[in-house]
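A single protein chain has been omitted; all remaining protein chains appear in their positions.
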Amino acid sequence: MAAVTDRVFDLGNISGIEKPVSVQEPYKLASRNPNKKNTVIKIGNIKIGDGSINVIAGPCAVENRDQLISIARAVKKSGATMLRGGAFKPRTSPYSFQGLGEEGLKILAQAREKVGLPIVTEVTDEESLPLVAKYADVLQIGTRNAQNFNLIKKVARIGKPILLKRGMSSTIEEWLMAAEYILLEGNEQVILCERGVRGFDSFTRNILDITAVPIIKHLSHLPIIVDPSHAIGKWRYVIKTSLAAIVAGADGVIVEVHNKPKEALCDGAQSLLPEKLEVLIKNIKEIEGYVRNCG
Amino acid sequence: MAAVTDRVFDLGNISGIEKPVSVQEPYKLASRNPNKKNTVIKIGNIKIGDGSINVIAGPCAVENRDQLISIARAVKKSGATMLRGGAFKPRTSPYSFQGLGEEGLKILAQAREKVGLPIVTEVTDEESLPLVAKYADVLQIGTRNAQNFNLIKKVARIGKPILLKRGMSSTIEEWLMAAEYILLEGNEQVILCERGVRGFDSFTRNILDITAVPIIKHLSHLPIIVDPSHAIGKWRYVIKTSLAAIVAGADGVIVEVHNKPKEALCDGAQSLLPEKLEVLIKNIKEIEGYVRNCG
Amino acid sequence: MAAVTDRVFDLGNISGIEKPVSVQEPYKLASRNPNKKNTVIKIGNIKIGDGSINVIAGPCAVENRDQLISIARAVKKSGATMLRGGAFKPRTSPYSFQGLGEEGLKILAQAREKVGLPIVTEVTDEESLPLVAKYADVLQIGTRNAQNFNLIKKVARIGKPILLKRGMSSTIEEWLMAAEYILLEGNEQVILCERGVRGFDSFTRNILDITAVPIIKHLSHLPIIVDPSHAIGKWRYVIKTSLAAIVAGADGVIVEVHNKPKEALCDGAQSLLPEKLEVLIKNIKEIEGYVRNCG
Partner (left out) sequence: MAAVTDRVFDLGNISGIEKPVSVQEPYKLASRNPNKKNTVIKIGNIKIGDGSINVIAGPCAVENRDQLISIARAVKKSGATMLRGGAFKPRTSPYSFQGLGEEGLKILAQAREKVGLPIVTEVTDEESLPLVAKYADVLQIGTRNAQNFNLIKKVARIGKPILLKRGMSSTIEEWLMAAEYILLEGNEQVILCERGVRGFDSFTRNILDITAVPIIKHLSHLPIIVDPSHAIGKWRYVIKTSLAAIVAGADGVIVEVHNKPKEALCDGAQSLLPEKLEVLIKNIKEIEGYVRNCG
């Protein structure tokens, strides 16, 4: 997808009563220093943070070769720009499916080769980090490790782009401070990911903090994407929430997709069918065009 | 603003794993019964719930005649469709400005006459209800009275349209049950208003639950608007969040506007300047056009 | 139950790093001004706020004469000092039992006459206030009306003692500001009631904020009691949590009791059987004795 200029929605220059972000923010490197341009992250042919919209899609977990290749083809066909899938799964219960491990990473690599999409997958601990780093294009740090600073630092030192999810009860400041740990290691390739925070209404899995998008854009030069699947927990509301995230200024979304949601080994209830993913991306392209044309 | 068809974003028909809303929902009248059309509310020349986008704008409180008339003119000029302003203010502190009372209502009526916009204002208790009902076009029930069922029933019986804010820690179901109290009184003119719920991050005043918009559209036939001003508490993030709400499917937004935010008697920090309101509405119109054209 | 000196647990005088409460607190009348003694409220023969421990018990709702008289006798026999019971019930659903209204108040008055316990019952709106005020010894303002300032002021003017529940998402300061509305009307007879706040874990109905007890004792001269029944929602954990509240410094507890919890028209799951109430009070008396003896 093509670049979107910031002109339409960049309304920050009209005078108001708030002060600009101070360089005295506790997140010195992550803060929007006036002399600092937006960080743009390159992953193969795609860019995140340059104004283009990226859709990252795939199953919660790699379950087997057929499942992943089949979904990867649908993801590619839909126009998404990156493939997601978990090989190491941090699960609340030790009795739940824990992922295929290296076998899952190998399947992800095969899918990348077949369909030509870069892959993002989660790294859950120091021990498997070298393995995950060998296969992944983007290393994801999940919500349960969002303040696991030792892991964060070690992942940073790999030098690959990092998808840093917000902790499930992290404040905006705590989240930016976690990013600061990465930047301090000399790795600037941080993609922030809003994935919902804990709320009191069990109708949704979490509560998506949409305002985090313009706030992060105001406070920081780092790109931000949104994960509506984990925020909501129900596929039915994923598309409109995704579109809202894009209009709020997000650099993209990461959504869960499954060809057989009812048989998924995890997160079936929040997974889009491939045809829904196509609808989502069609809608995003239309909004993107709108934004560009009237800029 | 013209009507927007539901076609583009109405993605609910593609098969998935969730069931349709059952008529056994505890909110029998508020639920989206298959035979029930979307409720459309008429207020003067405007309609809410027919697919058009309404922007309701105005100051937190009516402070004096000059302030309100001046803001009302700016609101009218911007293209907003309704004027908001509080005459009776429920304030956390008894030492804060409590509103002008009937004097405020009279000023609102004068503004309506001068600029031709219907007015929405809050009713805070049974005693002042007859007075507020005499002047207001839409009666607002605030977040602190969101489960004050006796007041809700009495307001319902007035027979005018009601703007029902979500309680600051109400679940979706509790909110729809509050609406059910109104519907049971035979008044169907209920506009739900998502205004943020209590969260743990004091950077924003509340946390806006954007997903409530598609959820309400799925579960109920009632229109829903969004109040980003109270949700966020900082004007800077109001515009993008408003646009996100529209794209998520909201029937409109209600925003606070003040010509001199720094001198406002309440909520100055979250009030847009009139020129920002114009930018917001210009952006909304562009999105609206997009949605209509590609439907 | 006899008075407990503050000596053992009054540890506030040993030097530390926090400052004493300032009279510049926003709750001017509710704050612990150094020259202000603890407020002691007299209701018939009982006192709240003098160091004694009061147990208020009874059913969620008055269901019929037999039920209430039977429970009232058990409550009296157990050693509790006041009877609770709802005649006007604010219910989330309009289809739930809404209370017996004046008939319920009359039954409460009969129970008072029969067993000799003062009664506390909720007032839910201005319309029924004169009626409730005619029968009740203590007027309860429920959590849904905790920021219904107009009702609060009108109840204050009745001049009877008020049980002011904490709003389900009120901060400590917001709660004290609500009390301030009462004090400003010239009524000092305010009993604060911690009843749990909204949390994210649906295992309990709310989350009891036990630390609110020593905080209120530090910040204010008003008495505070704890309602573990509504906080927890499950009778099984009510006794130990009640004892914890007493040791934390509460002036008492208010608990729900029912002789047939499975048949209760509301809140059966959180209601103690009468024999459990006896166990609770026996335990409280033992703790009370301990506290007095080692003072």
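Remarks
A, B and C label the chains in the order they appear, each numbered from 1.
Everything that follows uses one rule, which is that a contact is a pair of C-beta atoms (placed from the backbone, for glycine too) under 8 Å apart; a residue touches a chain by one contact, two chains touch by 3 or more.
This is a predicted model, so every value here is computed, not measured.
Only one residue from A:66, A:125 or A:263 touches the chain missing from this view: A:125. Summary of contacts with the chain left out: across C:40, C:184 or C:273, the touching residue is C:273.
Residue A:180 is the one among A:180, A:209, A:227 or A:256 that touches the chain missing from this view. Within the full complex, the residue among A:31, A:54, A:67 or A:148 touching the omitted chain is A:148. Counting over the whole complex, chain C has residues 8-9, 11-12, 14-18, 169, 171-173, 197, 199-204, 207-211, 213-215, 218, 228, 231-232, 234-237, 239-241, 243-249, 261-262, 268-269, 273, 275-276, 279, 283, 286-287, 289-290, 294 touching the chain that is not drawn. Considering the complete assembly, chain B touches the hidden chain via residues 198-200, 202.
Annotation for chain A: contacts to the undisplayed chain at residues 26, 28, 90-95, 124-128, 144-145, 147-151, 168-169, 174, 177, 180-181, 184, 198.
Here is the rule we go by: only the chains that are shown with their structure count from here on.
The greatest centre-to-centre distance from chain A, using averaged C-alpha positions, is reached by C.
Distance between chain A and chain C, defined via averaged C-alpha coordinates, is recorded as 47 Å. Distance between chain B and chain C, defined via averaged C-alpha coordinates, is recorded as 35 Å. Residues of chain A in contact with at least two other chains: 199-200, 202.
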